[in-house]
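I have a structure here, written as structure tokens, and I will follow up with some questions on it.
Just one protein chain is left out here, and the rest sit where they should.
Each chain carries a letter (A and B) given by its place in the written order, and its residues are counted from 1.
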Amino acid sequence: MLGRGIVEGMLETARNFLGSYVSRERLTTVQYPEERLAHIENARSFPFLVYDGADWQAGMRCVSCQICEKECPPKCIYIEKSVDKKPDAVGRPQNYPKVFNIDVSVCMSCQICVEVCPFDAIKMDVEYELGAHDRFGGLLLDKQRLSKSNEYYHRIHPTEAAAVDAALAEERAKMQAKQQAAAAAAAAKAAAPVAATPSAAIPSAPATEGKA
Amino acid sequence: MSAEALQIETVKAQIEAAVPGCLLEMVTNPSVCAQHSLVVAAKDAVAVAEFLRTADGLKFDFCSNVTGVDWPAKETVAKVKVKKLVDGVETEVEETQKTVTPGYLEAVYHLFSMELKHGPLVLRQRTAGHEVGAEVASLTPVWKSAELQEREIFDLFGVVFTGHPDLRRLLMWDEFVDHPMRRDYVDPDDYEYEPTAHDEILRRAREHAAAAQEAGR
Partner (left out) sequence: MSSAMHPAMDMAAERGMQLSPAGESGVQLLEVSMGPQHPSTHGVFRMDVVLDGEKVVKLKPVFGYLHRNHEKIAEKETYLGNMPYTDRLDYICSLTNNWAYALAVEKLAGIEVPERAEYLRVITAELTRLQNHALLIGFLMQDMGASGTPLMYAFREREKIQDLFEALTGSRMMSNYMRFGGCRVDAPAGWLAEVGKMVASFPQFLDEFEALLTGNEILMARTQEVGVVTRERAVNAGLTGPMLRASGVNYDIRKVDGYGIYNRFPFRVPLGEHGDTYDRYMIRVLEMRESVKILEQALKEIPDGPIQDPKTKPRNFRPKVGEAYGRIESPKGELGFYLISDGTGTPYRYRVRPPSLINLTLLEEMCLGHNVADIVVILGSVDIVLGEVDR
């Protein structure tokens, strides 16, 4: 019968149409913006800077090494190093960024900055509703707009954030152990000459005093 | 790897036997994949290509990729010991000698065989000079797949393919003057404001800002 293929096709369409009243599978449209899909955990939109604790300036992990600036393919990151230092996430005194701008209209969300950052300071956000009326002001995110807390990071990427926290905790522990060992060695060194001088230095006591 | 090198030697010998008087040069590829190439002179190119396409055992009926490469002229400075007369005495003097290796443009053809399922055989054609309009032979009469790709090389490098049925620009618009992929291409200074300028763009931004200040003064 001529037209049989078309009729079979229409049966298919009818199945889909009527099925959409009955099965959730067939009703796939999400009525955005009234309905929103939960973001998938590994999704990425644009970068943000992580800070630990409550103070975004003191807790910022970024040490202004500028590696992300160099590796960024479209060169959308602009960093100016500070002159003074502050303790970083592990406890070492490091520089921090005086200026950290990302031009989100240029950023292509490739995530290479996250990959090369040695300090787990820059991570990918999932926010995509970033419309602005002003192309340069609204889409040039500065240090403050980019800084988001570690708690936020845990909320959007729980697995990743947990792994990063574990790694940082390990580094902090190693750092502390090293500091303790250094302190103990210094204390031992300070104690040892004091123990040595009484036996050998009675005749030369004035000389050592002069030296000290 | 050595099997590949052997294979290209045999192909070279076969071509030289079949196309008398052709000039072929083998270029070894130092990388791991060892895809060596044969440089063919423009006057023999079509004959060699036709032979490669039809010969038994070769049957390179599929020209997959045609690439243009720009090798600009290189100046090397070397310290050379030269015998010269200094105050009447013949002494060995160290001189700096500048040698200029002339530049050229290349069209690189990657050939495969769909019938015999082997490849790639890399064929290269080099121009005599580096100027815009330097000529090589077009292999479009042999493989139609080269048609659009040779047009692209003409468009972006300025290499003229003699014998091409329709040589005109492909990607740039017809009134465009330069050839963008050349190493000596200078892009026009149509600088636009960019908030996170780096390197070249930052340098130009500073020049523009200085010029604007001068103009404002």
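Definition applied: contacts are C-beta pairs under 8 Å (C-beta built on N, C-alpha and C of every residue); 3 or more make two chains touch, one makes a residue touch a chain.
A quick note: this is a predicted structure, and the numbers were derived from the prediction, not measured.
From the options B:Asp61, B:Glu135 or B:Asp178, the residue with contact to the unseen chain in the full assembly is B:Asp61. Among A:Leu18, A:Ala58 or A:Met108, the one in contact with the hidden chain is A:Met108. In the full complex, subunit B touches the omitted chain through residues 29-33, 35, 61-65, 67, 69-70, 108, 110, 114, 117, 120, 122, 143-149, 156, 169-173, 180-181. One chain of the complex is left out; on subunit A, the residues touching it are 2-6, 8-9, 11-13, 15-16, 28, 40-44, 67, 71-73, 108-112, 115-116, 124, 159.
In this section, only the chains that are shown with their structure count from here on.
Our note on geometry: subunit A versus subunit B, Cα centroid distance of 44 Å, whole angstroms.
Those residues of subunit A that touch subunit B in the shared complex are 69, 75-78, 101-103, 106, 136, 140.
Interface residues of subunit B facing subunit A in the complex, by the touch rule stated above, are 193-199, 201.
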